[in-house]
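If you scroll down you'll find the structure; I have some questions about it.
Apart from one protein chain that is not included, each protein chain of the complex appears where it belongs.
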Amino acid sequence: MRGLGDLLCKAYLGAVLVFLYLPIAVMMAMAFNRSALYELPMQFDTKWFVALAQNEKLLQASLNSVLIAIANTIIATVFGTMAAMAIHRFKFRGRTLLQLLLFPPITIPWLIIGTSMLVLFFWIGVGRGLHAILLGHVALSLPYVIVVVGARVKSFGEALEEAAATLGASPWQTFWRVSLPIMAPGIVAAALFAFAVSFDQFQISRFLAPPGVSTLPVVIYSAIRQGYTPEINAISTIIILVSMGLMLIIARFYKFGGER
Amino acid sequence: MSVVEVARVSKRYDKVAALDDVSLTFGDGEFFGLLGPSGSGKTTLLRSIAGFVEPDTGDIRFDGKEVRDTPVHRREIGMVFQNYALFPHMTVFDNVAFGLSVRHAAATDIRERVMAMLGLVRLGGLEERRPRQLSGGQQQRVALARALVTKPRVLLLDEPLGALDKRLRQQMQIELKQIQREVGITTIFVTHDQEEALTLSDRIAIFNEGRVVQVGTPHTVYERPSSAFAANFLGDANFFVGVVAGMQGALGEIRVADGTAIYTRDPLPDRGAQITVAVRPEKLTIGPAPTSSGNGGAPTNRLRGVVTQAVYSGSSISYRIDVGVEVMVFAQNRTAQPVEPGTSVVLEWDPLHSVVVGP
Partner (left out) sequence: MRARSRERLTVVGLTAPAYLWLTLTIFLPLSAMLYFSFLTVAPFGGRQAEFTFDNYLTFFTKEVYRTNALRSLILGFYVTLGCLAVGYPAAMILAKHIRGRWREAIFLLIVLPFWSNALVRTFSWTMVLRGNGAIDWLVHLFVPDAAPVSLLFTYPAIVIGLVHAYVPYMILTCYISLQAIDDSLIEAARSLGAAAPAIFLRVILPLSLPGVIVGTILIFVPAIGSFMEPRILGGPNAIMLGTIIEDQFTAIFNWPLGAALSFILLAIVLLMLAASYPFLRRHLQGF
């Protein structure tokens, strides 16, 4: 009976995995389907990927997405790492408050965050556009960076930095030669996270993108609502492979440095 | 000449006094132990000397100069942390060389001194390893080498042997003492292990609740504790509470509740005063009958009672004897024949070992 129970358990997990990956697999398959109407049975063709290379709108949007994601990564990682260091190496009165303030950005529905940003930006003259989108993406990335780097900083305690001080290293020397190298895996993981958050972000980009200038997810959304173009499957396949690839790298990296 | 001087240092955290008016001097080349229970202030004092804690009042002086305004990295100290705090991303060599390299020493100079130091701590050949590849004892030696290579003024050790198992600890204690002797550096170390404190220190300071309870050589502090706390914290003690009865020749006499007389060589206050005397368990002899004459005619300490417990520990036997109150005796296992519980026995000890510890 033990064996049957075990088998059922494994089968269940298998079913869950199928549930999670089936749509993605189907979509990727359709990206290679010759039919524009997704007719089955499938006929293999890479024409949609070729068409992709000619689709100005999608290419421009992809470029925007990548550029914003890179800018977002740099800003969020630097600011977030600084904040994480302050929170976990110093004791000061507002410390718990600062940590609590990281909750609203990740728990409030993105719908509300997006619309409220739209309201404020319009009102104070920032308006919509790629700059507004960047502002929004960094806001969403910061909590993740602070938490991920913070966990790393916390796990190593102050003893290493104190040891460096007793050996004669000035605070600056301590930072460069001890703190930074040790934080590095956490910082890299956080940076990759930030990139993924920005690259995949849809809900708030939707409200902050003016007509004509957009990121990839927003363009895909419009295309879906107006009627399909099969190139969507092709670009979606690429996106999802990039996203999952990034996550795999993070998992590798975090494992690597995360252990004591 | 004292290398480090602590003068009337106090530190409070909220309502609790971590350090309360502490004054100590640490001499050149001395191996000084700070001993006490958790929270007694010993670690706070060590970290104050290092510069991680800023005292509320009082001064700390290195070679006569105040160090209040000197940040940690300029105090020229060497410190070994409880968990060694070895830099995981550097090799053993780079760890030990760190202090020299932040001072921009020449590469050849660094190489020479690091290798010499690794030889001193007997880690030659391991310089390319990473800390995680080393055993606990090896890591400890790297931490020591790293702290010593810059020739600091004072070496601070925070429970350095706490993470090691018993056998390794004993071995490391001997090595640590040897290295310290060879290098000749003033060393201050914190421990809660009394045996370790007694073994390693030239002098000990016992801490309790932020205050220094007693300072002295291991011999002094152990044989002549100045308070009941010190008597009980460092080793075990039997306490006898009674009233001063007067003098018997050169000996002081104390009467306890049931009328028994206890004699001591320590000076006593006036007759009638309340007094407590401590006697270490290993100072009592246990036997079936009183030994004749005792102290050459002078009265000796003698109690009669019944053995209630005998615990055999191989090289020694611990007895509990009911003499009206319970008394502990540690006896060396010389005859391989412990006294059975239920036996009537006579306990004796020299008045020299009755220590007055307070009222």
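All chains are identified by letter, namely A and B, in their written order; residue positions are counted from 1 within each chain.
Keep in mind that, in the parts below, a contact is a pair of C-beta atoms (placed from the backbone, for glycine too) under 8 Å apart; a residue touches a chain by one contact, two chains touch by 3 or more.
Keep in mind that what you see is a predicted model, and the values were worked out from it rather than measured.
Using the touch definition from the top, which of A:80, A:168 or A:186 touches the missing chain?
Of all options in A:80, A:168 or A:186, contact with the hidden chain holds for A:80.
With the missing chain put back, one of A:30, A:61, A:148 or A:190 would touch it. Which one?
A:30
Can you list where chain A touches the absent chain?
Touching the missing chain: residues 6, 9-10, 12-13, 16-17, 19-24, 26-27, 30, 37-40, 78-80, 82-83, 85-87, 90, 92, 98, 101, 104-105, 107-113, 115-123, 135-136, 138-139, 142, 146, 196, 199-200, 202-203, 206-207, 217, 220-221, 224-225, 232-233, 236, 239-240, 243-244, 247-248, 251.
In this section, only the chains that are shown with their structure count from here on.
Counting in whole Å, what is the centre-to-centre distance of chain A and chain B, each centre being its mean C-alpha position?
A distance of 56 Å separates the two centres.
Considering only the defined contacts, which chain A positions touch chain B in the complex?
Interface residues on chain A, with respect to chain B: 159-160, 162-171, 173-174, 177-178, 181-182.
Quick one: which bits of chain B touch chain A in the complex? Just the residue numbers, please.
Answer in residue numbers: 50-52, 71-79, 81, 83, 85-89, 98-99, 102-103, 146-147, 150, 156.
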